[in-house]
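Got a structure for you, questions after.
With one protein chain withheld, the remaining protein chains of the complex are depicted in position.
Now for chain A:
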Amino acid sequence: MDSTIAQKTWELENNILAVEAPDPSSDFIFYYDEVAQAMSLKAKPWANDPHFFKRVKISALALLKMVIHARSGGTIEVMGLMIGKTDGDAIIVMDAFALPVEGTETRVNAQADAYEYMVDYSQTNKLCLTYENGFCWFIGWYHSHPGYGCWLSGIDVSTQMLNQQFQEPFLAVVIDPTRTVSSGKVDIGAFRTYPEGYKPTDDPISEYQTIPLNKIEDFGVHCKQYYALNISYFKSSLDCHLLDLLWNKYWVNTLSSSPLLGNGDYVAGQLSDLAEKLEQAENHLTHSRIGPLGTSRKKEESHLGKITRDSSKITVEQAHGLMSQVTELFQIQRNCTP
């Protein structure tokens, strides 16, 4: 009895909508309706409203490909393109593929051979009849920010603004593979930029995420120039079925995963970053003791408050990793005393 009440409370808190098992009729999202797409291209409803697209639906396949590609890059940023279509105010991402481009620390730009690759890829797909009647429509690009969160840097914002001028409709997706692995849930964000000079009427409050000190300036300067879209995922009925069966095979991997060992240097980096932020906050505090009371105090509080949140986040992740280690230990050891 208690457990059902607890579950209902939890579901209410987290806005969990009951997901019915997709029946074959919902697979029709995969059908490419050429006529409807051509009509919406002509109408261009996004040209008048910068806030037109509100939701993104990503297919299971696209998500898997993007996360794997992002993780395979390690600490180097990687990028790729996404294929899909639009549906009212939602952008649907059906598939994604990687581009042979490696970014340096701060910039990921598609150079000439990446453009060539894109053209090659779309041409070969045109031959393949299953790809939407030979049509390969690029709906956006994705890139990774390994270890420093999902947001658009200055270069990303200018690239996206350019894309939105010439290749509408276009979407920018950012993935953080390091945070994904350390926190155990996929860290992904979808963004669209506002056109130059547009001021959003209301400030949408985005989810707080901790950003390392060396990037925080870049984040702060540009964070008002784009907005985040809601991401939901979809999968076909066959995918559903296969994924359920897959669980029977990879539950072993869940038990044997050791996130603490894999992400050691990332955690160390986070802690040193936290230490620097603490020093900064300390300077603010000592200065303001002489200064006026009231308004300036609020800023330091939120500084320290933010730092507290960051530190608790790191701790939570560590604790989780340790929990899985301990459960493993209990299974494989007869006598262990933690």
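By definition in this document, a residue touches a chain if its C-beta (ideal position, glycine included) is under 8 Å from a C-beta of that chain, and two chains touch if they have at least 3 such contacts; residues count from 1.
In this section, contacts and distances are computed from a predicted model.
Asker: Just go with whichever of "Electron transfer flavoprotein-ubiquinone oxidoreductase", "RNA polymerase II subunit A C-terminal domain phosphatase SSU72", "1-aminocyclopropane-1-carboxylate synthase" or "COP9 signalosome complex subunit 6" UniProt uses as the name of the absent chain.
Answerer: "COP9 signalosome complex subunit 6"
Asker: Among A:T86, A:T159 or A:T180, which residue is in touch with the absent chain?
Answerer: Residue touching the absent chain, from the options given: A:T180.
Asker: Give the residue, chosen from A:Y117, A:F138 or A:Y194, that touches the chain omitted from the document.
Answerer: A:Y117
Asker: Footprint of the hidden chain on chain A, which residues?
Answerer: 10, 13-16, 19, 23-25, 27-28, 30-33, 59-61, 63-65, 67-68, 70-71, 95, 97-100, 117, 120-121, 124, 127-133, 177, 180-181, 183-186, 207-208, 233, 235-239, 241-255, 257, 259-260, 262, 271, 278, 285, 293-294, 297, 300-301, 304-305, 307-308, 311-316, 318-325, 327, 329, 331-335, 338
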